[in-house]
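Quick one: the structure is below, and I'll ask about it shortly.
Apart from one protein chain that is not included, each protein chain of the complex appears where it belongs.
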Amino acid sequence: MTRTNQKMYTLGDLVARFGGELIGDPELRISQVATLEQAAAHHLSFLSNPRYRSKLAATRAGAIIVGQGAREATAIPRIVADNPYAYFAKVSAFLNPPSIPAPGVHPTAVIEDGAEVAPGASIGPFAHIGKGVRIGERTWIGGGSDIGDEVTIGAGGLVYPRVVVYRGCVIGDRVILHSGSVIGSDGFGIALEEGRWLKIPQIGRVVIGNDVEIGANTTVDRGAMDDTVIEDGVKLDNQIQVGHNVRIGAHTAIAGCVGIAGSARIGRHCRIGGAASILGHLEIADHVEISAGTLITKSIRAAGAYTAVYPFAPHREWLRNSVVLRHLAELAEKVRRLEKRMAGAERSKT
Amino acid sequence: MTRTNQKMYTLGDLVARFGGELIGDPELRISQVATLEQAAAHHLSFLSNPRYRSKLAATRAGAIIVGQGAREATAIPRIVADNPYAYFAKVSAFLNPPSIPAPGVHPTAVIEDGAEVAPGASIGPFAHIGKGVRIGERTWIGGGSDIGDEVTIGAGGLVYPRVVVYRGCVIGDRVILHSGSVIGSDGFGIALEEGRWLKIPQIGRVVIGNDVEIGANTTVDRGAMDDTVIEDGVKLDNQIQVGHNVRIGAHTAIAGCVGIAGSARIGRHCRIGGAASILGHLEIADHVEISAGTLITKSIRAAGAYTAVYPFAPHREWLRNSVVLRHLAELAEKVRRLEKRMAGAERSKT
Partner (left out) sequence: MTRTNQKMYTLGDLVARFGGELIGDPELRISQVATLEQAAAHHLSFLSNPRYRSKLAATRAGAIIVGQGAREATAIPRIVADNPYAYFAKVSAFLNPPSIPAPGVHPTAVIEDGAEVAPGASIGPFAHIGKGVRIGERTWIGGGSDIGDEVTIGAGGLVYPRVVVYRGCVIGDRVILHSGSVIGSDGFGIALEEGRWLKIPQIGRVVIGNDVEIGANTTVDRGAMDDTVIEDGVKLDNQIQVGHNVRIGAHTAIAGCVGIAGSARIGRHCRIGGAASILGHLEIADHVEISAGTLITKSIRAAGAYTAVYPFAPHREWLRNSVVLRHLAELAEKVRRLEKRMAGAERSKT
């Protein structure tokens, strides 16, 4: 664990701050959160999934956050909360605030004319801040990041080292951009003429709302003419590709390695599993869940869970089945013919 | 839109420059291109897909580029062109030239001994140009890019911030490399000896032709011994992985998140959909189209379209079907037995 020498808080402090019902000694002191397996006497752990209930017996955690259903499942001091995982998230965020360099511009950074960096912002070494850029209060721009001309980044942001934001993009408050992410690169706009591709200038922007997190090496292309839009509260994991003119609705969460092709519109409160793909120009309704590895080829109009996963098997077994899959239409045709012959046989019998 | 204060051009200017038949006022002034939905009085829009013809009624575009088939589909001033999308691409490129810093080397850049940077080139802040590198006229090397020893980059190139080109690679004229792309990293060459992997030095190069565009965070590995080659006019989208010794034929376009394993040879004028994969040592003929999400496991000798996509469905429906898929060979065997029994029944009847 990288965070040590933590300040200590009593369980009483935590319950006063975050609510929940305390069963046990309010003076017990907590320095950090930990998993049930790794927790020690000064650690607060949590049980959110009943599947792991058997781990309660062996844990050495000083205290545990549990749901109502598990309030009597252990004798260890515990905080009973309606949503133990969310409760744990809040306590952990309180105990582990991001460690950001002090405000100020590193002497090696290059700030172009007309850029406005808030006095409470922190600009790292070798960062390049373009003309007319605005950086909000308490925002950190990590070392070696390149912020293009006329970009706006709001307050309280964390831009980790080596992020690139192309010119003109707009980023809200409390946005986290992880290292290697690229915001506003050109969309894949090309037109064919006599066997050669002509580039179509990508003159839209990327507009990112508040409280968005974008993972390492994720790319978000600027719009071709209109903007690419990522609404408030969207969480994108690593190595996701977002094509031009995509819109991702508020509070949607997308796991790693997903590709979203141009002009797709994803609804609000969706969850998309890792390595899924969504083709271009589709619309996905609100509250849709897409399974990992699933390719979406048509618009989805209704909330619900959708899947397209080839079931894995030992290689030989896969081979036997896949041979049939290659000729599945023939198999269906054979069944159709059998049904006819059977009907004939049955008729002739009577 | 990020590009404002555009110069104005009359429709007459545009037709004089790019051809096509003008129907309407040649003095009408245009400042920018826009979609049919977003266009205003000084915007030129286009209709290339007849599917969107219904949008003509509501558009407020000042003028529209249309194909021959739609010449009478609107009363708005219009340019009739054989290939309206390509025409639009040319007009947009004319109205929106890339905005590149003035020629010169930024005072923070590090240029190693023996590097030759053309006087008209522009080298950004914190760029590192290795020994013996040659950078051609009017090429921009964005901030923080690292160009390895002995690399050659031609004229008119756009190397966006934070690109890495490993030593010895050769890049043609008018090549665009987007941020985060890595050219010439080691291929995945390893040899197994008693359960451990030995690294095989990757001593080939990457050789990129003219008019190639490479998307954000795309990686192109150097050859193991011979070179990895990307021919003229190839367009690669974001987050594509090109393995060692791959050859991609001229004017092939590849969408985002595609993986191409080592020593595959892709033909000319191919189109590969997003998140497709091509296994190693395969050959793909010219003019092949591969659908998004398709894994190619064998060489393709004939032009045409190829697909391998598991059809997505509501999760429960998928579950019902996938259970059968796991035992597909058994289903085929049942049908085979039924056919025999049916033949027996039919024989006995006669």
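Lettered A and B in written order, each chain numbered from 1.
FYI, a contact is a pair of C-beta atoms (placed from the backbone, for glycine too) under 8 Å apart; a residue touches a chain by one contact, two chains touch by 3 or more.
Remember, it's a predicted structure, so these values are computed and weren't measured experimentally.
Residue A:G142 is the one among A:G20, A:P77, A:G142 or A:G189 that touches the chain not shown. Checked against the full complex, the candidates A:G20, A:G62, A:P77 or A:G124 give a single residue touching the omitted chain, namely A:G124. Touch with the chain that is not drawn comes from one residue among B:M8, B:A40 or B:M225, which is B:M225.
Of the residues in subunit B, those that touch the hidden partner chain are 108, 110, 126, 128, 144, 146, 149-150, 162, 164, 166-168, 180, 182, 185-186, 188, 190-193, 195-201, 203-205, 217, 219, 221-222, 225-227, 239, 241, 243, 257, 259, 261, 277, 279, 289, 291, 294-298, 304-311, 313, 320-321, 323-325, 328, 331, 334-335, 338, 341-342, 345, 348. If you put the missing chain back, the residues of subunit A touching it would be 1-3, 32-35, 37-38, 83, 85-86, 88-90, 92-93, 95-96, 98-99, 106, 108, 124-126, 142-144, 160-162, 176, 178-180, 213, 215-217, 233, 235, 237-239, 251, 253, 255-257, 269, 274-275, 292-293, 309-315, 318-319, 322, 325-329, 331-332, 335, 338-339, 342, 345-346, 349.
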